[in-house]
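Pasting in a structure now, in structure tokens, and then I'll have a few things to ask.
One protein chain is absent from this view; the other protein chains keep their places.
Presenting subunit A:
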Amino acid sequence: MGSQKKRNFQIEAFKHRVVVDPKYADKTWKILEHAIHEIYNHNASGLSFEELYRNAYNMVLHKFGEKLYSGLVSTMTSHLKDISKFIEAAQGGLFLEELNRKWADHNKALQMIRDILMYMDRTFIPSTHKTPVHELGLNLWRDNIIHSSKIQTRLLNTLLELVLRERNGEVINRGLMRNIIKMLMDLGSSVYQEDFEKPFLEVSADFYRVESQKFIECCDCADYLKKAERRLNEEMERVSQYLDAKSEVKITNVVEKEMIANHMLRLVHMENSGLVNMLLDDKYDDLGRMYNLFRRVPNGLSTIREVMTSHIRDTGKHLVTDPERLRDPVEFVQRLLDEKDKYDRIIGSSFNNDKTFQNALTSSFEYFINLNPRSPEFISLFVDDKLRKGLKGVSEEDVEIILDKVMMLFRYLQEKDVFEKYYKQHLAKRLLSGKTVSDDAERSLIVKLKTECGYQFTCKLEGMFTDMKTSQDTMQGFNSAHGADLGDGPTLAVTVLTTGSWPTQPSITCNLPTEMLALCEKFRSYYLGTHTGRRLTWQTNMGTADIKATFAKGQKHELHVSTYQMCVLMLFNNADRLSYKEIEQATEIPASDLKRCMQSMACVKGKNVLRKEPMSKDIGEDDVFFVNDKFTNKLYKVKIGTVVAQKETEPEKQETRQRVEEDRKPQIEAAIVRIMKSRRVLDHNNLIAEVTKQLQSRFLANPVEIKKRIESLIERDFLERDNVDRKLYRYLA
């Protein structure tokens, strides 16, 4: 009673009533024993709890606890032995039901007995370290029923038989199953494990070993995976329905091992239906299934990843090295993009957007894109194509998507500086010919390149845009200043290009027609008048002209030609026929350019404003040219393109490559100096590693080249070798 602790009482030893009757204990026990019998016989309604409790209480109080306890054990044991016989006698399918029913009875009886004997549970049992009544009841049940020789194996076999029947598609009594399994679990986890779980797992392993063998012989990969997935789900459902939750991991492990891990390689490489075929046919569901199943077993995902990687590398390698594909750069890049899209979709929808798979995809692309040294050029050509015409009528968002994809390919490139070279060339052509479709798209790509590679990478590209803008302003100024006195003569549009920003080749200026020459002089004096200290040189190889021409029969056309072609055509204002030599002399156009420009005017059907003798496909030194009086074209405006090789020719390629190599030298040197300036002293290998790392965003530096640059810097007294350790470099401020 709660409040008594506050009063200070001297507690004296309690004197028990002396038991007068020597038969007291026996008599009292008889009453209790009788009660236990009645309880087991469902006859408890007449019993008085208070009386039974009081008797048990008094027995314990009067030191007959031991007698009470052992009496309980022997009474309960004898009841259980009877029950055991009863259960053993049950026929076939009734066996489990009988067991279940008796178990419920026993549980209820046990509860009642425990309540009656609560005082013993409370005092006698803890002080003598005996097993509490409830646990005692369970142990006795275990020893006398579950472990009885006639029940133990029969029970196990019945349970396993039921599971097998369920696996074979029959419907079983899951409620009964659940109760029996629950009983085993109540008897202690070791009972559940030893008497059911362990053999269950063994039998399951055998079952799935046989079944998987059967399936793999007759199913294709997708079907097999479907079956495995179904089995796995069935087992998980079984656990949730009537097994211990802790068994889930164990049984799924068995299925995973037998059905997946053991056949993994065979499944992945299965002919006509394995992983590669799934990838080829975009089988998202099957791939997703494979991913989810293989994820469960060790090395499962890495197996998929490796096969996928090597497949992508193989197809990619084929893609970038197949000479057929190299003919059309746009098609080439489009195929790369399609390939990337395909695998992005697969990874997104089937592989759970797994980072490791994305990385594998990226590294595969990096691997094969760089197998072809022309990839940077082709990617730039692809952009060129898109920005020239491909993006017409395409919404702004779609343009962004395409550009983002290109940027992704760009990221894979090791030689980003090569890309820059080509991009510059192509951009220059686009800007000067006014072919670019969208200024926004152009600028957006520049911004993307800038975020990817930094200011340095794009400053020249941006310079080109600035030049275009300034030139427009300049021309406006020029026209408003001189427009009046130009009259009907030719009009001039000049784009002033900053040296260095543009991919200019030093070119010999050709002789312009006199009409033009005067105008050019005017512009030169205007320009130099507003900008002192500058020098202008004409890049006649990059210009274009629009000429109005009247042919013999009076048909008028406006011809859109290059500056070179304009120079040639103007000659025919004063002559009917000119030989190649004469033209060459008059214009001083470099021979290769002149040939191309003559070819495009005399040999292309529909654009042949000139005729030549003899008629042939190629231009010879001895050819003679006339104006083609019979020239006709549906359109008023005729555009005469120069025969331009879109892709670079072999020598041009060599040249670009050389220029790239040349441009890399100062960059490597700069990197070396930067690093040495901060480190002061560094050994050779580390220096090489750091330089490579610093330049990685632009190109993959060749160690031999780095070494050459180091030597050159040593010669120029930027660095010195350490006197003792020759592998060590020292920075000289």
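Keep in mind that, in the parts below, contacts are C-beta pairs under 8 Å (C-beta built on N, C-alpha and C of every residue); 3 or more make two chains touch, one makes a residue touch a chain; residues count from 1.
In this section, contacts and distances are computed from a predicted model.
Peer 1: Name the absent chain as its UniProt record does, using one of the following: "Elongin-C", "DNA-directed RNA polymerase subunit", "Glutamyl-tRNA(Gln) amidotransferase subunit A, mitochondrial" or "EKC/KEOPS complex subunit BUD32".
Peer 2: "Elongin-C"
Peer 1: Out of A:26, A:50, A:234 or A:314, which touches the unshown chain?
Peer 2: Per the contact definition at the top, the residue touching the missing chain is A:50.
Peer 1: Could you list which residues of subunit A touch the chain missing from the display?
Peer 2: 1-4, 6, 9, 14, 39, 44-50, 53-54, 57, 108-109, 111-112, 115-116, 118-119, 122
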